[in-house]
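Shown here: the complex without one of its protein chains, the others still in place.
Take a look at subunit A:
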Amino acid sequence: MAEQTTTIVSVTAEALSVRYVEPDWLRKMRAGAWEIFQAAPSPKLEKTDLRDRSWDIGPYADEPGSPSEEAEALVGELAGQAYVHVRNGVAVAVHLPEALAAQGVVMTDLHTAVRDHADLVKAHLGTVVKPDEGKWAALNAALWHGGIFVYVPRNVVVDTPVHFVYEETGQAAGGAPRALVVADEHSALSYVEVFLTAGSQPDKVHTGVTEVIAKTGAKVTAAAVGGYRKGPANFSVRRAHIGNDASVDWVFADIGDGFSVVLLESDLAGDGSASTVQGIGIGTGRQHLDLTASVLHHGRYSTSDIQLHGAMKDRANAIYRSSTHIFKGAVGAGSEQHDRMLMLDKRARADAIPMLLIDENDVQRCGHAASVGRIDQNQVYYLMSRGIPRSEATKMIIWGYLEPTVQRIPSEVVRTHLVRRIDRELEA
């Protein structure tokens, strides 16, 4: 079959390497990824048609440009906390509280980290999301611009959240942020990324990659709040590599009307490793969201729990897939999946697709449940029977459906931000 997507890229890997005076290893890594990107066929997705999408990204701005109101407010509230703020690929603020620096925690924008923490970055970058795993992972590896690097040393417990605020203001032409989060042995960290994107041209690409590494005994909560707007095609890969007795708890929220293909994955490599994936989404307008939450069980006695709750408005169309794969040798592994989709409008469409692959005979319970439905009229009646008007009752029920996940976001500022965003969507 003929290649139908067009590739026009207005930025080159070489130009980025020059701009950031990158070391040789990174220059080679970008160039290699670029080769892979060019050679890779356009992906064929079962439920998402990519034929009308082109692979154009850039040109990257030299200056960050002026902030969006939303991002400015959010960053204002983060004053005094740990955060990296990137606008249109350019780092505009890096703030690491004294107390964290004293513990040996590293947190800076990824370009700076390449220079100042070369060994740590080199040892980990591209090890969890590899350039050759697919077209958009390769594109990000070749052209990533703007990002964060977090490193928590052995035995260090960071008890305040670390934030990555990534903002595209619409002047940008797509983007390719990259996050690298490394929790060394027996450390603990809460990491929260917030992506705020104003729409831009529909023929652009946004491709984000987040790599999380939890070494032996490390405990990481990783939250991702995204709001992709109508315009570019968004491809996002977030993956955690989880060592012996380590855990990564993902919390994610996606609110928007964009065109997105999203993968969120935990690789339970270590024995006794654990991961939960808890996600919510509100689709509006003509959103197309193709989301996969996936757990790969390699370690013995590894456990996982995926819980997805989506609410679709207007003409949104969402596919929520949860996938658990228990590989041969993952003796004693156990997993749960619960997916629910709520359709709030007649024209909204949703699929909840559970996938469970078990290659090992000796496993614990592996349960899954998936449903697509509408608001339960018995619940509405019950609330109304106590005097609450229908519209408010409906809102309370939807909130109740989303709230437990919102509460798990490990940053009060981001939680409040998300609550406001959800309120705004439910009012509209």
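The definition used in the following text is that a contact is a pair of C-beta atoms (placed from the backbone, for glycine too) under 8 Å apart; a residue touches a chain by one contact, two chains touch by 3 or more; residues count from 1.
As a convention for this text, contacts and distances are computed from a predicted model.
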Chain excluded from display, named as in UniProt, from "Sulfur dehydrogenase subunit SoxC", "Fe-S cluster assembly ATP-binding protein", "Cytochrome (Ubi)quinol oxidase subunit III" or "ABC transporter permease": "Fe-S cluster assembly ATP-binding protein"
Residue among A:P43, A:P59, A:G367 or A:G400 touching the omitted chain: A:G400
From A:R347, A:R390 or A:R420, residue that would touch the chain that is not displayed: A:R390
Contacts of subunit A with the absent chain, listed as residue ranges: 376-379, 381-390, 392-393, 396-397, 399-404
